[in-house]
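Every protein chain but one is kept in place in this view of the complex.
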Amino acid sequence: MSAILIIFYVLAAITLSTAFLTIYSKNPIHSAIYLVICFFSIAGHYLLFNAQFLAIVHIIVYSGAIMILFLFTIMLMNLNKEDEVHKPRITRLGAIVVFCVLSAVLITIFINSKTIVGDYDTTGEDFQSIKKLGKILLNEYMVPFEFASVLLLVAMIGTVLLSKKEKTNK
Amino acid sequence: MDVTTILILLLVGAIATYFSGDKLASKVALFFSVATLGVSLYLLNEFSKGETINYLGEWMEYPKVYLALQADGLSMLMVLLTTALTPIIIFSSLGNTYSNAKSFYALVLFMSFAMTGTFLAVDGLLYYIFWELALIPIYFIALIWGNGDADKRKKAVVKFFIYTLAGSLFMLVAFAYLYQKTNNFLLGDFFNLRLSATEQFWIFAAFFLAYAIKIPLIPFHTWQAKVYQKAPTVGTMLLSGIMLKMGLYSVIRWQIQIAPQAAKTLMPYLIGLSIAGVIYGSIIALRQKDLKKLLAYSSLAHVGLIAAGCYTLTLDGLNGAVYQMIAHGFVIVGLFFVAEIIHRRYETREISAMGGIRSQSPKFTSLFMILVLASVALPGTYNFVGEFTVLYSLSQVNIWFAVFGGTTIILGAYYMLKMFQNVMLGETNTKVFASITTNEIITLVIIIAFLLFFGLYPKPITDLVNPAIKDILIHINR
Amino acid sequence: MENSLVLLLLLTPFVGFLFNVFFGKKISRNVSGTIGTIAVVVSFAMSIFFFMQLNQTGKVIQVKLFDWITVSNFKLDFGILLDQLSLLWLLFVTGIGSLIHLYSISYMHDDENLHKFFAYLNLFIFFMITLVIGSNLLVMFIGWEGVGLCSYLLIGFWHKNQDYNDAAKKAFIMNRIGDLGFLIGIFIIASLFTTLDFVELKEIVLGGTNSGNALLSVATLCLFIGATGKSAQLPLYTWLPDAMAGPTPVSALIHAATMVTAGIFMITRMNFLFDLTPYIQEIIAVVGALTALVAASIGLLQNDIKKVLAYSTVSQLGLMFLALGLGAYNVAVFHVITHAFFKACLFLGSGSVIHALHGEQDMRKMGGLRKVMPITFATMLISTLAISGIFPFAGFWSKDEILLVAFQNHHIAFAKVLWVVASIASIMTAFYMFRLMYLTFFREFRGTEEQKHHLHESPSLITFPLIVLAALATIGGAINLPGSNWLNHFLEPILVTKYEHHALGTQEYMLMAVALAGAIIGIGWAYSKYIKQAFVPKEDSAITGFSKTIYNKYYVDEFYTFLIVKPLNGLSNFFRTTLEPALGKVVYGFGTVANGLSNQGRKLQTGSIGLYLFAFVIGVCAIIIYLFLAQNIA
C-alpha cells in the first residue's frame, strides 16, 4: 500500500465524514465549519491529481468566498441555535431510503458499465499546468471566459438588489 | 400581380387601418377591401383566360411546410365571395359608430385575410394556420364590440372559441398523421396516399369534428345561436356569410378528397345528419323571439342542406352546395343587415317589440321582402338555383332525402313569413321608424341585385365552378 | 321578329310592374292604373296575334332565351313554348286580366297604395304568363312559385290587418306544401327521362314503354300533389276561402279565373304522363269529386258572399279535376275557360255589391239590391245561371260534358258513383248560388239606414267588365258545342289520347236533361226557402247541430291546427327550451370534466418543497433505472 493510496483513503474518509456531518449537525455554524473542512479535503484530492490551478481556485472560491458568504448569512440571520424542528419521521426515513436506493443504483450502474475509451495510459505530456490551462482558457474558451465574468457581475448586481431592504413596502 | 397580392393587400390594409386613427379607419378599411375585390376580379379575369393562379414558396424546412397557394374555380369563387362580402359588410357598418374603430376595422380586414388564405392554401399546415387565424379576430370582435350583458357574452364567445378550437385540433392530428406518410403537407401528395379504410375512417372523423363544429351541423351547433346574437352585426355577418363557408369549402377541398372511401361509406349517415339539421333548425326557428337568433337557426337549416349536398359526392350535389354557399352568404348578410337596420332604429331585437314597420317605410319593406323570398328560395333568386340543384342531387341518391330536405321549402317559408309578418306587418307601430338611409339602400340593393341576376343567369358561376368540381370528383372516384 | 314579339308578350306586364314600383307614387292614380292595364292589354293583343298565327299556320313557336340551370346530365334553358294549350290559357289569362285591371282602376280608386296594387297585379300576370308559356317544367315552376308569391302579396294587400296577413301566409305555405310535391315530381321525371322540356319529354315518353313504371306513378302523384296545392283540392284547399281576404279583383283574377287553374294546366300539359298511370288518374278523379262535394256542401251555409264564391270555386275546380282524372283533359280545359268567365263575373259582381255597401260582405245584411244595381244584378244572374248549368249558358255545356264523361267512362269501375257525386255537387251549386242571388238581390234591404242611402250602381268602369264577362258566360259554350267541338279539335295536338266523339244519341240527351233537371231542382229548392219562406240565415251563435259543423267548414282548419301546427309549435318549443339547453350542457360537460380533473390535479400541488424534492429525486432514480438497468436486463 503506497503512501498515495493512504493519503487518498484518509482524504476520502475526511471528505465523506465531514460532508455527512455538515448535514447532520444541528447547529448551522457547525455545519459550515464541517463544510469548510470538506472543501479543503476536496482541494487535497485536486492536488493529488496534480491540478494545482483548480486546487487553488477551489480554495479561494469555495473555502474562501462561498463559505464566508454562508457564515455571514448564518450570522445575519442569527441561526447559531439548534432550534430546527426536525422533519416528520416518515420523511427522514424516506430520505434515508432514497439515499440508499440512489447510491445502490448509481454504484450498480458503474459496476456494470463497460469502458469504451481504452485503459488509462500516461503519455507524460503536460496538460494541466497553470500555463497550459491559461492558454486554453484565453484562446479556445475566450468568449465563455468573458461571459463568466459577465455572469458574476450580473450575480453581484442581483445579489445587491435582492438583499436591499425594500422601502416602498414600508 | 399574382395570388399573393390579395393576401398582402388585406394584411397591409389591416395594419394601415390600425394606424389610420379612429376617424379614418372605416374609410381606409373600405378602400382596401374594395381594392382587394378589384384584385380578385383581375385574377378572375386572368383565370378565365386560362392562366393558373398559384404560388409556391418554401417556408419551413422541418417540418416541411410550403407557402402553397392555388386557386381553382372553387377557390376563386370562394375568394370572390370573401372579397365581395367584406366591402359590403364594412360599408354596411358605416352607419354605426364603434369605440376604438381602428382596431375594429383592422380586425375585420385581418379576418378577411385569414379567410381568404384558408380558401387559397393547398398546404395542410398553412391551411390550418389560416383556419385558426380566422378565429382570433372574430373572438375579439364578438367579445369587445358585442352586445348584451358582458358576462353572458363572454361565456358564449369563449365557449365558441374553445369549441371550434378544440374541434380543429383533431384536424391538426389528422394532418400530423398524414405528414408522417408524405413528409410534407401538400394536398396533392395527400391524394396519392393509398390510405386503408380504417385510416380513412379516422382521418375523416377527425376532419368531421372540425368541420361539423364550424359549419355547424347538429348536434355541434350549440355555440351558434348565442354567438350570433351576442356578436355585433358585422361579426355575425362575417361568421354567417363567410366563416361557415370555410367549413363547407373545407369539406369539399380536404375532407372528402383525402378520405373518399370513408365519405362514400358514411354517406347515408352524413346526409341524414345534415338533413336532420335542416329540419331541426327550421323547427326551432319557428318559435324564436329574437330576430338574430331566428336568423341563426335559419342559417343552421340552410347550411345543413348545403352539407347534405356536399356529402352526396355527386357533381350536382357539390355544384349545388357551392351555389348555395354563395347564395346563402349573400342572403344571410342581407338579412342580418336588415336586423341591424331595425336595431338602429328600435334598439331591440325582440320580434314582439316590432311590427307595423311596413306602413312607415315601404322601401325598406320591399327590400326586406325580397331578401326573405330569396331566403326561402323563390325561383328567380340564386338561392333557388342552389337549392334546386342540391335537392335534385339528393333525389338522385335517395328520393326520401329530397323529400325530407325539401321540407325546408315549407318550413322555411313558414318561419320566414311568420317573422316577416310579425316584424313588418300589422298596425302602424307607435315608435317612429326613421326612413332608411341611402347607404343602407345601396347595401341591400347590391346584395339583391346579385341574387336576382345570378338567379336568372347562373351560367357564369356554373362555368367557373363546374370544371373544378369535376376535378375534385376525379380525385374522389380515383 | 317573332322572338321579340314573344318577349313583348312576356315582359310588358313586368315593365308595367317595374314602372309602378318605381314611379307609381309620383304619378297620378289614374295614370298608374292605366299603365298597369295597358301593359296587360298589350300582352292580350300579342296573345291574339299569336293565336291567329297559330290558327293559320299551325306552327308551334319555340324560343330558347338562354341557358339557366345546368345539372350533371341535362341542361335547363329559359325557353318559351307557344302551342295550342299555352295560347289558349294566355288568351283568357290576359283577356280576363285586362278586364280585371280595368275594373280595379275604379274599384281600388280610394286606396292609398293603388300603384302597388297594380304593380302586384302586373307582376302576377307576368308570372302567370311565365307559367303558361315556359317550355320546361322548371320555367313553369318559376311562374308557379311566382304566382304564389303574388297571391301572397295580394291577399295580404291590406297589411295592417294581421288576419289578412295570416291568410296570406297560410296561402303561401299551403301552396309550398304542394310545391314540394311538384319539385319532387320534377326530380323523379328528370332522373327518369333526363329532360324536363315538354316537347322532348313527350317524344321520349311516347317513344318508350314506361307504362308499368312504379316510379312514374310516384312522379305523377307528386305532380298531382303540387296541383292540389295550387288548385285548392283536398286536402290542401283551406287556403282558398281564407284568401278572400284580398281585394275582390284579386279574388276574381287569381283565386277564381287564373292562378287556381294552374294545376289543371299542368296536368293537361303532362297528360302523356298521366295517361300512363291509371291509378293516379283514379286518385285524381276521386279527389276531384270529393272536393267538389265537400266544398259545395260547405258553400251551402256560408254567409259571406265571397266565401260562398270561394267554396264554389273549390267545388268547380274539383269537377275539373274529376274530368282530368277521367282522362278528358279537353273537357277540363273547356270547363276552366267557361268557369273563368262566369266566376270572374260573379266575383266582380260581388265586388260591385261590396263596393256599393262600403265593404259589407255578409249576405244577411244585404237584399233587395236588384232595383238599385240593375246591371250588376243582370250580369250576376247570367253568371249564376251559367254556373248552375242552365241551358244555353256556357256552364251548361262544360259541366254537362264532365258529367257525361263520368257517366260514360269505362276505365274506372266506380265511375257511376263519381257521376252521382258530381251531380249532387251540381245540384248543391245551383242551390247555394241562387241562395246567394236571392239573399243579395231580392226582397228588401237588411242593412243599416245609412248604407241604404248610399246604395248606388257602380260606375261604368266596373260594370263594363261585368257586361263583357256576362256576355262571354252566355256564349262561351260555343267554343265546344257538342256539334262543332272546336276546342277538342284545337287541342288535339296536345293530347295523346284522342277524345272519343260522342254521337249525340239518346243517352246523351237524357243526361243533359238530367243535369238540367238537377240544376232546376237546386234553384227551386233555393227559391222555396229564401223567397217563398223568406228565410234569412241565422246569427252565428244560433246555428246548431250538423249545420254548425258545415258552417264551420267541418272543422278542417281546426283539425289541421290540432294535427300539424300545434305539434310543430310544441316540438319547436320542446327543442328550444329542452333539447337545445341539454345539448349545450353536453358541450359544457366536457369543460366540466376538464375542470374537475384540473381540480384533482391541483391538489397534487401541495406547495411543500420537500415533497417536490422527493418526487424529483425518485423520478430521476426511476429514469436512471429505466435507462441503464431496465434496458440492460431486457
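For clarity, chains are labelled A, B and C in written order, and residue numbers in each chain start from 1.
Criterion: contacts are C-beta pairs under 8 Å (C-beta built on N, C-alpha and C of every residue); 3 or more make two chains touch, one makes a residue touch a chain.
Basically, contacts and distances are computed from a predicted model.
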Expected UniProt protein name for the omitted chain (select from "Sarcosine oxidase subunit gamma family protein", "Multiple resistance and pH regulation protein F", "NADH-quinone oxidoreductase subunit K" or "ABC transporter substrate-binding protein") would be "NADH-quinone oxidoreductase subunit K"
Touch list for the missing chain, restricted to displayed chains, reads A, C
Of C:K26, C:H453 or C:K603, the residue touching the omitted chain is C:K603
Residues of chain C touching the missing chain are 601-610, 613-614, 617
Chain A positions in touch with the non-displayed chain are 2, 4-5, 8, 12, 15-16, 19-20, 22-23, 28, 31-32, 35, 38-39, 42, 45-46, 48-51, 53-54, 57-58, 61-62, 65-66, 69-70, 73-74, 76-77, 79, 84-87, 91-92, 94-96, 98-99, 102-103, 106-107, 110, 117, 120, 122-125, 127-128, 132-133, 136-137, 141, 144, 148, 151-152, 154-156, 158-160, 162-163, 165
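One rule holds for everything that comes next: only the chains that are shown with their structure count from here on.
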Contact graph of the chains (line, ring, star, complete, other): line
Outermost chain relative to chain B, judged by CA means, is A
Taking mean C-alpha coords per chain and comparing to the overall C-alpha mean, nearest is chain B
Whole-angstrom distance, CA centroid of chain B to CA centroid of chain C, is 36
Chain-centre distance (mean CA atoms) for chain A and chain B, in whole Å, is 67
Among all residues of chain C, those touching at least two other chains are none
Chain B touches at least 2 other chains through residues none
In the complex, the residues of chain C that touch chain B are 21, 66-72, 78, 116, 138, 141-142, 144-146, 149, 152, 156, 159-162, 165-166, 169, 172-173, 176-177, 179-180, 183-184, 187-188, 190-191, 218, 568-569, 571-573, 575-576, 580, 583-584, 586-588, 590-591
Contacts from chain A onto chain C in the complex sit at residues 87, 91, 94, 98, 101-102, 105-106, 108-109, 112-113
Listed in rising order, chain C residues that touch chain A in their complex are 610, 614, 617-618, 621, 624-625, 628-629, 632
